[in-house]
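Just passing along the structure, written as C-alpha cells.
The complex is shown incomplete by one protein chain, all other protein chains being positioned as in the whole.
Labels A and B are assigned to the chains in the order they are written; within every chain, residues are numbered from 1.
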Amino acid sequence: MSIKTYAMAIRDVIAEEMRKDQTVFIMGEDIAKQGGIFGCTKGLLDEFGGERVRITPISEAGFVGAGIGAACAGMRPIVELMYMDFTYVAMDQLLNQAAKIRYMFGGKATIPMVVRGQQGVGRGNAGQHSQCVEQFFLHIPGMKVIMPSSPADAAGLLRTAIRDNNPVMFFEHKALYATKGEVSDDPEFAIPFGKANVLKEGKDVTIIGTHLYVGKAMNVAKTLAAEGIDVEVIDPRTLVPMDTETMLNSVKKTGRAVVVHEAHKIGGAGAEIASMLTEGAFKYLDAPVARLGAKQCTLPFNLGLENAVVPQEEDIIKAVKSVLYQSQN
Amino acid sequence: MLEKERMISIFKTMNNIRKFEEKAYQLFEQNKLRGSVHLCIGQEAIPATVCSLLRDEDYITSTHRGHGHCIAKGAELGKAMAELMGKATGYCKGRGGSMHIADLTKGNLGANAIVGGGLPIAVGGALAAKLKGTDQVAVSFFGEGASNEGTFHEAINLASVWKLPVIFICENNLYGISCHASESTSVVDIGTSRASGYNIPGYSADGNDVLTINDLVEKAIARAKAGEGPTLIELKTYRWLGHWTGDPQVYRSKEEVEEWKQKCPIKRFKEYLINNQVLTSAECDEIETDALNQVEAATKFALESPEPDPATVMEDVFCEN
Partner (left out) sequence: MATRVIMPKQGLQMTEGTITKWLIAEGEKVELEQPLFEMETDKLNIEIVSSASGTLLKIIRGVGETVPITEIIAVIGEPGEELAEFISQEGPADSPKVSEAVERETDTKPAETEAPKAQRNEGERVFITPRAKTLAEDKVLNYHNLEGTGPEGLILERDVLGYVEQVSALPKASPLAAKVARQNEVELSEVSGSGARGKIMKADVEAAVEARKSKAAAGSRSGKVIPFAGMRQVISDRMMQSLHGMAQANHRMKVDMSEVIRFREKLKSSSIKVSFTDILVKVVSKALLDFPIVNSSLTEQGILLKDYVNMGLAVAVNNGLIVPVIKDADLMSLEEISAVAAELIDKAKKGGLKPDDYSGGTFTITNLGMFEIDEFTAIINPPESAILAVGKIDRIPVVEGENIVIRPVMMLSLTYDHRVIDGAPAAQFLQRVKQIMLNPYLLI
C-alpha cells in the first residue's frame, strides 16, 4: 500500500501498463514536457519517449479519431482530453464512430481505446470548462463509462479500462486530482467494472453518489448519524456497465433512496438510476426516489452562483429528511 | 502613415491593455481572481491595431486570451475587471468570467474558451451582414493552435465559398500551452501556406508591428467590403507570460522570453511615434500614467462591486419574451 494522490495513482497505472504492454501509448494536449496540465502524465515522456507519449495539436476530433483507427489496427491508445467538455468537439468520432464501429461491423472490429480526462467544477473555469458530461455516454450505447471517486478506485478502474477491449470513457474530476488515499502496490490490482462500492452500510436510507458526491454523502452520513439516521452510501463507480443489483438490494433494504450527482438533474445519470430503482424496488419504497443534480442553467463563473447551482451537502440532508418524512430542522 | 489621431488612439489602447493585464496578474497573485486568466502581455499591437480599423457595428470574436481584443473593441475597463472578479457589475453579470467577455453593443460577439470555437461564429456575423446588405465586416481572432481544429477548415471554406466579409486573424504566439508550433502545425507560415487551400489571399507577418498589421488589415477590410470574400492574416507574436497565470512554463527557456521582450510592441511603437513627432516622450509617459490610473479606477470599481445574488442564478437561461 502507498499513499498517493488521485493524479499520481492514474499516472502510475499508465506507466505500469505501458511498461507491460508495448501497444499501449498515450496522446493528448500538453502531455509531454508539461506532463499534462494536471500532472497525470508527469515523467512519462522521459521514460517512454515522444512516440509513445505523444503531444497533439489542438485537434480533438482529429486525434480521437486517430485513436480509434490505431485501436482498430491493434494498438491500445489512451487518449487524454484536457477537459471532458471537449468531447463535444470530438463528438462525432466518439459517439458515431468509437461507440458504433464494432456493432455496425458485425463484431469484426475491436476498439481497445481509453478516452480519459477530467470534468466538473472546482477551478473557476466557467461554463465551457466545468461541465459533467458522463450522461451522454451512458445514453448512447457502445462505450463504457467509468467514474472513480478515490485514488484507489482511479488506479484499479484505470487498469481494467486499459486492459478492456472496448472504448472506455474514463471520467476523472478536477477537484479530486489532489486528494490522497491508499493505493495497492500490486501491479495487477484492478477493480472490475460493474461492481458498485458500498462505502457505508445503513438501514434507514440509501445515498447513491458519484465523484465528489461520494465524499459529500459520507459527510452527510456522519452528520445524520448524530440525529439517529442510519445512512447507507453507495458509489456506483461505473455507469456502463451499471451494478443495478447492489443498488436495488440496498433500496429494498432501506426503502428510501437519494441519488446525487454534479451533472444537471434533468436527463442526468440520476434520472436513469432513479427510474431503475423505482422499477425494480417499487413495493419496497416508502417514498419516491429523490434526485439531486445541478440546476438547469449554464454553470456560472462566480463562485457564489456556482454553489447555488450544484448540489450542496445541505441539499442532500434536506433530501434525506424528505424521504424520511421528517421535518427540516 | 496612419492618421495621427488613430495612432495615438492605438498607442493608448495598447497601454490600457498592458496595464490591465499587469493588474490582472497582480490581482491573481493576491488571490482576488477566481480561476485563472490568460494574459496577452506582449501581443498588444494586434488587438489595438486591428480594432482601430473597425467600427462599433463591425464584429469580432475572440479567444480565451481575449482581454486585449475586448478592450480594443471598446470595453469599459471597470466592467471588464468586474467580470474577471465575477461581480454582478461585470459584462456578463459575473457568469462568464475572463474567457467569456462579450458586449454586443460594441460588436463583440464574445471571447470563446473553446479553441477554434469563435471562427464559425464570426462567419455568422459576416453572413448576417451580407444578408442584411450592410457593409459590416467580421474579424475572427484565434491562435495557431486553433488553425489545427476542424472549425478552422470549415469556417474558412464556408466564408470563401460564400464570399463573406470575414478577416481571419491568426495570432501565432508559437505555443499552445506547452506545445511549440513546430510540434503541432504542419506548416511554419500558416497565413501564406494554408490560405491557398481555400482560394483566398493569405499573409504571414510581424504581429508586433502596428504599421504592418494596419497595412494588411486595411487591405483585407477593403476586399471584404467589396464583396470579394475573406482573408487569412497570420501575425507572429509572443506571449511574455505563461499560458495562464500560474503556468510554470517548463516548455520554453527564459532566454527565449527575454529575446521577445526586447521586441516589445509598445516600446517599438512608442519609438516610432516619438521619432515621427506624433507624440513627445512626455506625452507618451502621460498616456502610460493615464492608463495606469484608469486601470486603478477600474480595479477599485470592480473590488467594490457586489457579488451576484444567488437567487438570480436561474435567470437568462431562456429569453422570456
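Note that contacts are C-beta pairs under 8 Å (C-beta built on N, C-alpha and C of every residue); 3 or more make two chains touch, one makes a residue touch a chain.
Everything quoted here is computed from the prediction, not taken from an experiment.
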Neighbouring shown chains of the undisplayed chain, as defined at the top: A
Among A:Ala66, A:Ile140, A:Met218 or A:Leu285, residue touching the chain not depicted: A:Leu285
Touch residues of subunit A, complete complex, unshown partner: 255, 282-287, 325
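Methods note: only the chains that are shown with their structure count from here on.
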Subunit B-facing residues of subunit A, complex: 29-30, 32-34, 37, 55-62, 85-86, 89, 123-129, 295-298, 300-305, 307-309
Residue ranges of subunit B touching subunit A (in the complex, touch as defined): 34-36, 86-87, 92, 94-100, 112-117, 145-146, 148-150, 176-179, 183-185, 250-251, 307-308, 310-314, 316-317
